[in-house]
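Note that one protein chain is taken out, while the other chains of the complex remain in position.
Think of it as A and B in the order they're written, each chain with its own count starting at 1.
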Amino acid sequence: MSTTPPRIWISNETPAQGEVVRIRAQIVHPMETGFRIDAAGQPMPENLLQGFQAHLDDDLLMEWQPETAISQNPYIEFTFAARRSGALRMVWTDQSGDIATVTREITVGG
Amino acid sequence: MLRRRTLLTSAPAIAIGMGLIGRNALAAPAALTSETVLLPRKGNAARIVICGGGWGGLTAARYLREELPDADVIVLERNPIFWSCPMSNKWLIDVVDTGFLAHDMIAPAQKYGYTTVQCEITAIERDRKIVRTSQGNVDYDFLILAGGIRNAYDAWFGEDLEAAEYTRTHFPSAYIPSAESLALKNKVRNFTGGTIVMTLPPPPHRCPPSPYERACVMAWHYKTNNIPAKIIILDPKPQVAPIGAGYRAAFEELYPDIITHVPNAKVKEVDPYNKRIMTEAGDFDFDEAVLMPPHQASDMVFHAGLIGTDAEGKPTGWADMDPLFFHARQDDSVYVIGDSMGAVSPHFGHYPKSAHVANYIGKIVAGYIGQRVRGEEVAMRLPDNLCYMMVNGDPQEAISVEFTYEMGADNQVHQTQIDIDVRTPDLMKEDFVWIDGMFNDFLR
């Protein structure tokens, strides 16, 4: 795996109560489909990002299951309504387990 | 000078075989005879002459000296300093200073052991293996054409050289290292308000993402200085590309009142005197403009008679070279590297015309020539590409695009493009790491 950290952009880390916060996140990952054959004629093993979850503290905000159609270096953009402050925790998972976690504090009404 | 260059290349239909016209039109200074020899040969060593000391040329020079420690490597370059186009948009708003972009060309020549000559390349005689320059003639065993691009104003103005000259000086595109960069910077800084029109060249052109970057940094400057400016991007493409989503987000979120992107705006006619431009997406009046005409291979590729033709026999405007080994199809003692290169794959056309690719191909071709001179089999290599583009000034944020290449089972090169649309400060930092690595590679 690459050591590049995920790229994160948050529209507002100190949103007003109820404000819709937009998150953009992108991670480096080969997203090998398992369909490809290498130069030596060997199949290249499937290596896909399997899941992405965003939590606010312990509450699940959203979950994403990428499949083979998702591009290399997967990009995800999502929104949530900021109802309370908390730690926004994003976790990426592939065959080898959790590969990246990013946490950002969201402070509502700040 | 301008007149001669324009004449040389203004009629693409007669482009092939222009070396002849070049020779006739050559007005040599009195002290030079047409056979003045610029540099003596160094014994039996292979002589490799590199035309153009930009990103591709200087990289090739360094790596040729490493491949072939005895080789006589000569770089011919018209400019007195190396001026980096990468980062030059950021320089418009003083994110970097002039010293960051301008580099001494003699120091790397001494460090790596090649020769640089400041001169204008005026003709190439492939039958005699001679390059003619404003300082005299240089003969070669291998020739590398690394001249970058030319601005094809003739595509807009035909034979009207006056309109081309007026446009070049009044609405400089600053896409080629030249006096235009500073002229543009002063224009950007002195602008007090109104409508600025920016035309994008049709693909393929030099550095496809950077016109949008330029629009962003200019918009940032006007926004932070409360200058009532509108920037209209006239794009011949149906949408912003590459990094379209990242740019669109920047336009809409950071500069909604300043930047307007107009798709499918192929230029039909330019009236620089009345500040008006007619496109397929409508007509636009402007107070100020950055007018980028279509791009073509540098003049020297025309001089060498190595411009390709398309299926209908029309000149492509780009070099006709082997897509994997980069030597001219008609003459394998001549290589073409960097932005002048023609198409390499039926799948995606040209390699991106970027400094990253020019540097990479410069290295690859140095390796190829090294292998040939040593009598080894030539082992094919493919490049990759990486570009960072600044979209926000505070905080400083960038987006980026990466390209990787593979040989397909169809024996053609395949490209994978990955846009990094999330604008972040770390991409900005990575850009500085990238350029520092590049400058270390061939300038320091």
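The rule is simple: a residue touches a chain if its C-beta (ideal position, glycine included) is under 8 Å from a C-beta of that chain, and two chains touch if they have at least 3 such contacts.
The rule is short, and it goes like this: contacts and distances are computed from a predicted model.
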From "Thiosulfate oxidation carrier protein SoxY", "Assimilatory nitrate reductase catalytic subunit", "Molybdopterin dehydrogenase" or "Tryptophan synthase alpha chain", the hidden chain's UniProt protein name: "Thiosulfate oxidation carrier protein SoxY"
Chains in view touching the one left out: A, B
Touch with the omitted chain, as defined above, among B:Arg374, B:Lys429 or B:Arg444: B:Arg374
Which residue of B:Asp257, B:Asp271, B:Glu406 or B:Asp436 touches the chain not shown here: B:Glu406
Full-complex contact with the absent chain, from B:Gly113, B:Pro202, B:Gly244 or B:Pro425: B:Gly244
For subunit A, residues in touch with the removed chain: 18, 20, 22, 31, 33, 35-39, 44, 56, 59-72, 74-81, 83
Residues from subunit B at the interface with the omitted partner, ascending: 41, 43-47, 126-129, 141, 237-239, 241-242, 244-245, 263, 324-325, 327, 330-333, 347-348, 371-380, 382, 406-409, 411, 414-419, 421
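By definition in this document, only the chains that are shown with their structure count from here on.
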Contacting residues of subunit A [partner subunit B, same complex]: 5, 7-9, 24-26, 39, 71-73, 75
List of subunit B residues in touch with subunit A within their complex: 249, 397, 402, 407, 416, 418, 420-424, 426-427
